[in-house]
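Just dropping this structure here.
Only one protein chain is missing from this complex, and each of the others stays in its spot.
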Amino acid sequence: MPSSLSESRESQPRASAPHDRPVQLLDPSGRRVPHAPYDDYVADVSGDQLASLYEDLVIVRRLDVEATALQRQGELGLWPPLLGQEAAQVGSARVLRPDDFVFSSYRENAVAYCRGVKLTEMLNVWRGTALSGWNPYEVGMATPAIVIGTQALHAMGYAVGAKLDGEDSVAVAYFGDGATTQGDVNEAMVFAASFRAPVIFFCQNNQWAISEPVTLQAQRPIADRAPGFGIPSVRVDGNDVLAVMAVMRRAVEQAREGGGPTFIEAITYRMGPHTTSDDPSRYVDPLEREEWAGRDPLARVEAHLREAGGLDDALAASIARRADEAAAEFRAGCTEQVDPPPLTMFDHVYAEPHRGVDEQRRQFGEYLESFEEGVN
Amino acid sequence: MPSSLSESRESQPRASAPHDRPVQLLDPSGRRVPHAPYDDYVADVSGDQLASLYEDLVIVRRLDVEATALQRQGELGLWPPLLGQEAAQVGSARVLRPDDFVFSSYRENAVAYCRGVKLTEMLNVWRGTALSGWNPYEVGMATPAIVIGTQALHAMGYAVGAKLDGEDSVAVAYFGDGATTQGDVNEAMVFAASFRAPVIFFCQNNQWAISEPVTLQAQRPIADRAPGFGIPSVRVDGNDVLAVMAVMRRAVEQAREGGGPTFIEAITYRMGPHTTSDDPSRYVDPLEREEWAGRDPLARVEAHLREAGGLDDALAASIARRADEAAAEFRAGCTEQVDPPPLTMFDHVYAEPHRGVDEQRRQFGEYLESFEEGVN
Amino acid sequence: MAEMTLAKALNASLRRSLAHDDRVLIMGEDIGTLGGVFRVTDGLKAEFGGDRVMDMPLAESGILGMAVGLAFKGFRPVVEIQFDGFIYPAFDQIVTQVAKLHYRTRGNVRMPITIRVPFGGGIGAVEHHSESPEAYFAHTAGLRVVTCSTPQDAHTLLQQAIWCDDPVLFFEPKRRYWTKGEVDEDALDRDDVLPMGSARVVVPGSDVTLVTYGPLVATAIDAAAAAAAGSGGGDADTVSIEVIDLRSLAPVDVDTVVASVAKTGRLVIAHEAQRTGGIGADLAAELTDRCFYHLEAAPQRVTGFDIPYPASRHEEHFLPDLDRILDAVDRTMGRRPALYAGAVL
Partner (left out) sequence: MAEMTLAKALNASLRRSLAHDDRVLIMGEDIGTLGGVFRVTDGLKAEFGGDRVMDMPLAESGILGMAVGLAFKGFRPVVEIQFDGFIYPAFDQIVTQVAKLHYRTRGNVRMPITIRVPFGGGIGAVEHHSESPEAYFAHTAGLRVVTCSTPQDAHTLLQQAIWCDDPVLFFEPKRRYWTKGEVDEDALDRDDVLPMGSARVVVPGSDVTLVTYGPLVATAIDAAAAAAAGSGGGDADTVSIEVIDLRSLAPVDVDTVVASVAKTGRLVIAHEAQRTGGIGADLAAELTDRCFYHLEAAPQRVTGFDIPYPASRHEEHFLPDLDRILDAVDRTMGRRPALYAGAVL
């Protein structure tokens, strides 16, 4: 081999080694640790509220596990598990108002849950019965963007629109660590800064882009990029629902007040495979996974609540029951979904009549009928 | 109007307001000012060497003016003047070795001059007789990239190749302030950091992208972006040939030694129109231009040399003569260029035989012959 | 009615749209203060302000992605791409997002985005400034593709594109920007936006149907006049060409062309874009399918060659001109040997 390019790359320091201490309010053992000025942003999050967040975390994990099972049973074509990223998604999404708007990737199903997406509608894409499940305008959330990074620009554009309309709503772009390499995400930062758009860039750095470690994409903490574009940024323990909520509230407040964009890097970990098609044993060191298992986003909230008296066995059992109910609803909503009638594939290609597609639909309809009539 | 988006954009601080003091070694009056550690990098640039740089500056300006005249006289279709950017280009290009490789945009004609491009070959593109003028391998410089930003990736890729080949040559990407918005330039930084590629990103911030001020593209000094990608950066007075040379030498030295990429922002000014087709009176404040005229890149070197005794009237006259000779050669090389024979447009579409193009060439040849034969 | 250039008609059309609906936004590089490199947006920023007519940072993907977000928010963005050759950085946003979002969201989210693109050659420009990329977009489901050849059409079709709830690629024949013509600014009733871009029979004729669009419509009219005059050999020498301006390239108004070919039995298609996979290929295939028993000769395509757009000193040879069009007409008339006569074994 002519040189040791690949070795030099692999020996570089992991970007996830914290640059400055990421915001953390609940440590892995569930202890509340202070971190100014973020404590103030969650001063109101009392026992009940935290229990409610905990319920969210339990439910979204339960749903995620159910979806993986549905895929294994052949009911879904594919599923991208969010296992391990529950706190990052719930903590951020719960901050938003109904009139805010989310643009996400495929993995933000807990965000969709918090936005009020119907459980069944979350599954159409993965069952293959439709290209998307819900009406974005009903829940303030676009359906998933699969082409990596594209949605960052959409969020920025939406935010500029909100500003033009004189509203104080914000837009949020969710994307992964891998996405930060894409030109689109970088252009979104340039434009957001140029227009002082009320947009939050919420990056879930789950350490992996399929099989590629974040070190391939970034030689510095990802959050360090934004300031160069003129965008303040913050790193947060993405497995700490309280800390995520705090940094998100601060960013959203600034955006609503005309302060422009913020970039949030939520440091978390993808505990499962990239999707149900993936085999992480080919590239993940089991020790790394184990290390992260010790920082579980649910465990620490549970420990904290139990300690503070906000959670007893009865409440835990009732939460578990609600999660099971949700999972059952999820499953039913999945298996009930039938294949769409053939000719509906021609629907909505255009909003207005279109000579070409209309003719092809008619012809294909006649063709299908010819079988029924026994002409063939 | 629903809001004041555009006003908020226009009232933001100009990014060109220096963030920290850009490197300067010769001030506009020609006084030598110290700036560690860069002084060391040009300690060897004595009177003779500086006079030779001065000659370069005079010649490239003379050529540029000649090209503009050729365009006005209808000999060229278009010309993108580099007036005002002579020092940035000469100071950086003169640092390179023959085995280094430059990837530039359309405005780097002084760089091409320094790389040894033949004067005639600089003009084919602008006269329209060919899509490019020179053989990149003969001078270590690709022909201009017109699609903004694309060449930054090429330079990065070339640099990775040089590293793979175990060479200590470097690649340089030249681009403008406007180009820094393009995804490609940002991706080039991600990749360059990931591969620790020996590439220099040389941004000439000439304050304008056609009619758009740099404030539209950047809310912070452009050089501030690179560190977030893990790339050291430096701002330099782009109208100071000595300072440019110093920062470039440092960057190139680091790259050769395996230190990876550097980003250089050369702060300069486009004194002319964007191209000969442009009318800057529509958007440039004459006061701004006047201010920059006071920071002329040639004047300060001349003043310094005269003061230090390195330039007298005789030498000045001989330099002017050489510049005139170059301009005459340039002009002759331009007007002598004849239209290429029609069928040569089919040359080099492919490196290997191609059924389709070969057939079309044959048919078109027969078609053209049919006129000669009076068949038509 | 007023006489104006095609560029001015576009400017008037944009002004009218901006005035009519404050959800219309104009976006692009150098389109505000400068008024666009071709001055098509001249004066609009001064009149409507920088919130309606927005100079964009220099990134085409960013601009189109931003337009998508604005369309989500209920705006009608009109984007200018400065030159044909600079649309490719935005290709992903156009093909995977703009074109597909309405379909993906089952009709919930509309993308009424108009993408204006000065296109075509003939102005002696440097590389990337003379291309004809329309076929890429015509092959992309979810998009509509339109072009214009007269000031009146420029005005009307741009209105239609802007009011259309689907995304429209609007190709402007840059070498015809300075063509003058009468424009009735009220020709289009605001509610009468569909069907957009029916083909237009520009010159009626009976021997050969000559279909083209954009910059070559003027050339086709000249060719029809020349053919009608003949080469001086008397009536037997003249050819009656029916010239059709497609206007809409996707979908194509196939019925108008079919009606013509059913009458003439001969078809010539001309465009500047490369031959292979161009609009002409599809039209030839479609017309052969629909008029097989009417055709007296194989449809002929007169196009750019399958080479990159060459240096400008080559462009007169690259671009289809009157002679090459008449040559093809002659071939369909059997007056010259068919190109591939010997090709069949």
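Which chain is which? They are A, B and C, in the order written, and residues in each are numbered from 1.
In the analysis below, a contact is a pair of C-beta atoms (placed from the backbone, for glycine too) under 8 Å apart; a residue touches a chain by one contact, two chains touch by 3 or more.
Keep in mind that what you see is a predicted model, and the values were worked out from it rather than measured.
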Touched by the hidden chain, restricted to displayed chains: A, B, C
Candidates B:P28, B:P136 or B:G259 - the one touching the absent chain: B:P136
Which residue of C:R104, C:R176 or C:R324 touches the chain not shown here: C:R104
Of C:D30, C:E127 or C:E242, the one touching the omitted chain in the full complex: C:E127
Omitted-chain contact residue, chosen from A:D48, A:D313, A:D339 or A:E372: A:D339
Touch residues of chain A, complete complex, unshown partner: 1-7, 9-10, 77-78, 106, 124-131, 146-148, 178-179, 181-184, 209-212, 216-217, 277, 282-283, 339-340, 342, 344-346, 349, 356-357, 360, 363-364, 367, 371, 376
Those residues of chain C which, in the complete complex, touch the missing chain: 61, 85, 88-89, 91-92, 95-96, 99-100, 103-104, 127-128, 135-136, 138-142, 250-251, 255, 258-259, 262, 273-274, 276-282, 284-286, 288-295, 297-301, 305-308, 338-340, 343-345
Positions on chain B where the hidden chain makes contact: 101, 103, 130-132, 135-137, 142-143, 145, 147, 150, 152-162, 164-165, 171, 183-184, 187-188, 190-191, 194, 347-357
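Basically, only the chains that are shown with their structure count from here on.
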Chain B-chain C separation of Cα centroids, rounded to whole Å: 36
Whole-Å gap between the CA centroids of chain A and chain C: 41
Interchain centroid distance [CA atoms averaged], chain A/chain B, Å: 43
Touching two or more other chains - residues of chain C: 51, 56-57, 59, 61-62, 89
Contacts with two or more other chains, residues of chain B listed in rising order: 2-3, 5, 9, 181-184, 216-217
